[in-house]
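Removed: one protein chain of the complex. Kept in place: all other protein chains.
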Amino acid sequence: MDKAHIKYTLSWATLALMIVILIVVMTMFDIIGPYGLTTIVLIGINLIAAIGLNLIIGMSGQFSLGHAGFMAIGAYATALIVTAVPTIFGFIMSLFVGAMLSGIVALIVGIPTLRLRGDYLAIATLGVSEIIRILIMNFKFTHGPAGIFAIPSFVNWPLVFGMAVLTIIVVVNLVRSPTGRAIIAVRDNEIAAESLGINTTKYKVIAFVLGAVLAALAGGLRASFIQSVSPQDFTFMQSITILIIVVLGGIGSISGTVVTAIALGILDVILQNFGSLRMVIYAVVLIVVMLFRPQGLFGRSEFSLKKMLFDSGGNHDKDHSKGA
Amino acid sequence: MTKTILKAHELRVEFGGVTAVDKVTIEAHENELIGLIGPNGAGKTTLFNLLTGVYKPTSGDVFIDNHDQLSPINQLSPYKRAQLGIARTFQNIRLFKSRTVIENVLIAMTAANKSYPIQAILRTPKFYQNEAQNRQKAMSLLEIFGMTQVADELANTLPYGQQRRLEIVRALATTPKILFLDEPAAGMNPQETAELTDLIKQIQVQFKMTIVLIEHDMKLVMAVSERLYVLEYGKVLATGTPKDIQNNPAVIKAYLGEEG
Amino acid sequence: MIIQQLINGMILGSVYALLALGYTMVYGIIKLINFAHGDIYMLGAYFGYFFLRVLHLNFFIALILSMAICAVLGMLIEFIAYRPLRHSPRIAVLISALGVSFFLENGMSYLFGSDKRSFPQAIETTQYHFGSLQISNIQIIIITTAIVLMILLNIIVKKTKMGRAMRAVSADEEAAILMGINVNRTISFTFAIGSALAAAGGMLIGLYYNNIDPLMGMTPGIKAFVAAVLGGIGIIPGAALGGWLIGILETMTQAVGLSNYKDAIVYAILIVILLLKPTGILGKNKREKV
Amino acid sequence: MAETLLKIANLSVNYGAIKAVRGIDFVVNRGEIVTLIGANGAGKSTILRTISGLEKVTDGTVIFNNQIVNHMPSEKRVRHGIVQVPEGRRVFPGMTVQENLQLGAFTVSNKSQNNSGYDTVYQQFPILKDRRNQDAATLSGGEQQMLAIGRALMAQPKMILLDEPSMGLAPLYIQKIFDIIQKIRDTGVTVLLIEQNANQALKIADRGYVLEGGKIIATGTGDELLSSSDVREAYLGG
Partner (left out) sequence: MKKIIAIVVAFVVVIGGVIGFGMMKKTGNKTADIVKIGGVFDTSGNVSAYGQAEQKGANFAVKRINAAGGVKVDGKTYKFKMVNKDSKSDNTEAASVTTNLINNNQVNAIVGPVVTSAVQAAIPSATKGKTPVISPTAGADSITVQKNGTVQPYIFRAQFKNSYLGTKMAKFATDTIKAKNVIVFQDNSSDYGTGITAAFKKAYTGNIVETDSYQAGDTDFQAMLTKIKNKKFDAIVINGYYTEAGAILKQARDMGIEAPVIGPDGLGDPKLAEIAGNKNTSNVYYAAHFSTKALSTDAAKAFVKSYRKEYQQEPSQFTALSYDAVYMIKQAIENEKSIDKAKITTGLAKIKNFEGTTGKMTMDKFHNPKKSIVMVGVQNGKDTTATVVK
């Protein structure tokens, strides 16, 4: 590891630390109350799910409409295990089991269906997600449509914050590795990638499975945080909610996903007060953003601390000032 | 006697009743530069696609040299063929547009190197070491082709000639035995074409590999090829040295049409 | 009883088919999953409600008026929300379509409440019995209207100048331009026809089930889309086939006592069919040119 | 006497990084067959596509019938009489021969004109009449080419642009196609022809232009070019 890498890693770590300090200070003075923290947690959870979906849609170019199904698997795994073993160990194990289970389902589903293209894949994944939900709704051990509640909570904002940061690190590190490059190569030009000896199915499946694992993680965190799960939480609309975060942020841009998850989380807070007008406003926002930024807020580009901090001169327009 | 690297035996393919390639038998030897010419629609690219595995033949076989033995590869998918040493470029450039030049080359090295996702995620020293090694390899390859200056540019921002060139570099990064070039000079101006001519010669000398070339620019083909196959209506019309071909009446007719 | 269930499936399927036709036409021409299509169906029902309840028009006049208004709305939606994105990534248009869908659903809910409304029974229900089979006049109207509209659509697409233009644009946009076809106008026309069919579906459903609400388009919308994919999206007879197939499948799963798993079974069959035939039942495989 | 129908002045066309056409000038007079010849990638198709409005002009002007048409939408150019038979024929495969022809006449609203259009086409291509209810996809390559030309004629063009009409066709059909092109000219339609088959094209052409790398490198009457060495060089690399 050379000096540049250390510098680079440190600056990201500092940024994360600054955000943590900011939140802590704000809670200390009651500027962020329990509601603010709830919002932060929910944003973090959506973020994890959205990064997973971005890996599938953005990085590997596979159009999946089935994210909710994988979130459901994670959520129910956590709900069932933590209810049975209400300890932190049980919780960690449940996240792990949920992620594994979701990964296995994704593998079984992915190997045949990832041959399908574009909208056909979308509809197949939608189908898988609906099948998962309907099964959950009819199984005895999942408690039918009522779902499971009074799930012990082990989730607080530092945990979700940490998990979100971890997710970003894992995904970014993977994307910037031979594996990630191969995944993106398959997206950019499948035929060319194949002609270079890249097993395209393998890399599509890797992205799909990892995306599903992250979805399950998000589901598990949410189950424990909200302390209840029910099949209605994982309908088609849930997949769409996550999809919107990804597309609005820019397909293939992790920074875009992060910024949009936060922005939409805040928008949600504001819109709670608008009653039935809420979704009308949301709809208009969606259409307008797409009309003016069809490639999403970030396109495919990433926010780069390296450029911002260590490049002198050059005017980079994607320069956000953080803070209050 | 020179070793046969690739052989196609009576290769035939039909699409919806139309026979695009009709019982074509060709052979490529070690370190040979073969030109594949013929009028538009003669089936040249289709033949490439059959050899590289994009299409499956209706009948006939393709063999490739594998540890000094010709082994059939009809059933292998393109990526497996690539791993056996077949590399190619495309008529319509197929770069990874959103990636930088060096990344395009690195991607081509994926199959040859074992990758360890866990190392990547944890960013272990080993990962940095491997990455540095790969980058260096890629850089030295780019250097041969004078592309180090643009290594960090996005592939789709390169000028057209450079994009063509990058596609060739990328194919070479898979360390192939045989390289298929599908109209590498298409869309180039005469100067770029001249540079390309030198480049192809250079590759053959420096990398000691077999090259099969589809090209319409006859100046180029004639200048670099040792042997030519002429295709017309999916069949091999003639084969021989550039001189033979240029004076072959059947070929002239195929190109310029009936004279008289 | 099997035959009775088949008839039930056909009736349900007719509505899916009417909706699926719109999806398929739009998809065929601009490769967009028009998520707002199900909501046009809802608007069609609401306009019908207005014409029947407030203006007391004849059912068929109301039907035609509602179809006409929805045709205009369909064109308007295309013009505002899709046309500016014609050359953008397809997923952007998809999100825009979702936006339109949310807008219509929630806009209607905001203006008129999301409660169900009873649709005016403009035509009195009577039952006909054929042995043990039973069918109502409304059911007959639904099947007939659906079939008549499909035949009409077929005539429009096959025999009229605009219909030919639609097929031409969908087959090869550039070649169509070279024929002097105005692509924008043709796409508008496609939206008009598709929306009119959806509106007809909405009104028929209103009449049949006697209740309408702002979210009534959601589920049938997705089902119809699935039907279009099942039949081979972009292919007009495929949509009709897919619609009927899903209708019959749904009915049959209930008939054999699997009502709990109705949708799951439909999706499972869909996936199996897609795996066997990746472009749908009537779909043709197109190879990418290398 | 020669009245200019099409005038291309200093035309350049780029797409993306490719400079496909680099500042060319040429004219086509009314009633002529003019051919553009040159190897693949010389920019011939791009010129045709630009005349039809499928590509944007980067620089220069396209003047048709004394009107600058640089910004006229493609479909409008068809109404003005510029009709193209695109490379690869591009017939509508799922439609019948008759329907393809009807689409060709999309811009013609006059019914009697239209009917005479069919008469002319069917007279010119009797085989199309025999197959008028068959799907275009079932036709052979040569028949499809005839259909593509017939379809273009249905639009009653002032000028027809032919992009590689002989490509991929059997020799028998190639001859037929060239005969037809001459007949078309004889009915008063101006022809701009792109061909790889240089000998054949130059034989029937009044004038020709030789392209290489997006530039015109030689021009002359058909016979002049036939006997010049430039052409041979452009194709066979001398």
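A, B, C and D are the chain letters, set down in written order, and residue numbers restart from 1 in every chain.
Methods note: contacts are C-beta pairs under 8 Å (C-beta built on N, C-alpha and C of every residue); 3 or more make two chains touch, one makes a residue touch a chain.
Computed from a prediction, not measured in an experiment: that's the story for all the values here.
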Identified contact with the non-displayed chain, of C:Thr125, C:Thr144 or C:Thr160: C:Thr125
Touching the absent chain when the full complex is considered, from A:Thr9, A:Thr87 or A:Gln232: A:Gln232
Residue of C:Ile64, C:Ala255 or C:Ala268 touching the missing chain in the full complex: C:Ala255
Those residues of chain C which, in the complete complex, touch the missing chain: 1, 4-5, 8-9, 11-12, 106, 109, 113-118, 121, 125, 127, 134, 136, 205, 209-211, 213, 215-216, 218-219, 250-252, 254-255, 257, 259-260, 262-263
Chain A residues that touch the omitted chain in the full complex: 11, 18, 21-22, 25-26, 28-31, 33-35, 38-39, 42, 137-138, 144-147, 149-150, 153, 222, 226-228, 230-233, 237, 268-269, 271-276, 278-279, 308-309, 321, 323-324
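Just so it is clear, only the chains that are shown with their structure count from here on.
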Distance between chain centroids, defined by C-alpha means - chain C, chain D (Å): 42
Where chain B touches two or more other chains at once, by residue number: 54, 90
For chain A, residues that touch 2 or more chains besides their own: 191
Footprint of chain C on chain D - complex, ascending: 52-54, 73-76, 78-79, 83-84, 86, 90-95, 99, 102-104, 106-107, 151, 155
Residue ranges of chain B touching chain A (in the complex, touch as defined): 52, 54, 77-80, 82-83, 87-88, 90, 94-99, 103, 106-113, 115, 117, 120-123, 125, 127-128, 131, 134, 170-171, 173-174
Residue numbers on chain A that touch chain B, as the complex places them: 1-2, 5, 169-170, 173-174, 176-182, 184-185, 188-189, 191-200, 206, 252, 300
